[in-house]
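This report concerns only the one structure given below.
After this line comes chain A, so read on.
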Amino acid sequence: MENYIEDIKLRFDVKDIVSRRDNLSFITCEKEKTIALITHMKNNLGFTHFVLLTAVDWIEDGLFQLTYILNNPNAKIDIAVRTMISRENSEMESAHKLWQQVATYQRELREMFGINFPDSPGVTDNFILEGWDDIPPYRRDFDTKKYAEETYFPRPGRETNDPAEYMKKKLS
Partner candidate 1 sequence: MINENNNSENLNKFLHKENEIRNVETPDGSIIQVDPLNDYFCTDRPEVKEPKNKVIEKFLNWARAESLWVLGFGTGCGSIEIPPLVTPRFDAYRFGVQMRPTPRQSNVFIISGYLAVKTLKRVIRTYEQMQGPKYVLALGSCTINGGMYWDSYNTINRLDHYIPVDVYVAGCMPRPEALLAGFNKLKERIKDGRAEGANEYAEKFDWYKSNQKKIVKDWNMPDYNW
Partner candidate 2 sequence: MDIVIRLLYVFLGLFIVLNWGLLMSAIMRKIGARVAGRYGIPYYQPWIDLIKLYSLRDSITHGVMFYLGPVFRVSGGVGIFLFMPLIFGSSYFSNFSFAGDLVLIMYFQFFGMLGMALGAGEGGHPYSAIGISRGLSQFTTIEVPMTLAVISIAVQYHTLSISEIVAAQQGGIMNWTLFTNPFATAAAMLSLLGAFGHSPFNLVKAPNEIPIGPPTEYHSAFLGVLRTNAAILHVIEAVLFMNLFFGGAGNWFELIIKSFFIYFWSVFVGVVFPRFRIEQSVQWFLKIPLLFGVIAIIIFM
């Protein structure tokens, strides 16, 4: 694990290295260098298995965190590459040329988070939603409860118990 991280450190400017387990580390890289980093990891370091690509919405900082988790099947280790992109005008370089399935992940991210991946094949096609005209639903500022109550017809009589309140009442 260490020598892989050392190798990456030598070539790329990575920071926030967190070692979660013996075989899992998280590193953060700049937005512009990320694709170069994962290309290097795939071609030279043996990280040939692409595990997942997903986004986390840090709305407080106005950032999206993109996480690429790569796996080295021979050394049996994972390295997750994080990169921060701004929430406004969120756009990221596409990685579809490295692995075939990345295009699907990017399609989903564009639909659910509104992150654009120019040049990714079929990225504008509907993937999960159909006829969606609100802000992308996985963003933190989209309130699913409010949307559901306004759009669908809630059956009257449904009580919502806050579990903490309920337990307090019951124990007292």
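The working rule: a contact is a pair of C-beta atoms (placed from the backbone, for glycine too) under 8 Å apart; a residue touches a chain by one contact, two chains touch by 3 or more; residues count from 1.
On the choice of candidates, all candidates are chains of the complex that A comes from, given by their letters.
Predicted model only: the values in this text are computed from it and were never measured.
Per the touch definition at the top, the candidate among 1 or 2 touching chain A in this complex is 1. If you check the complex, the residues on chain A that touch candidate 1 are 128-131, 133-134, 137, 142, 144-145, 147-149, 151-155, 158.
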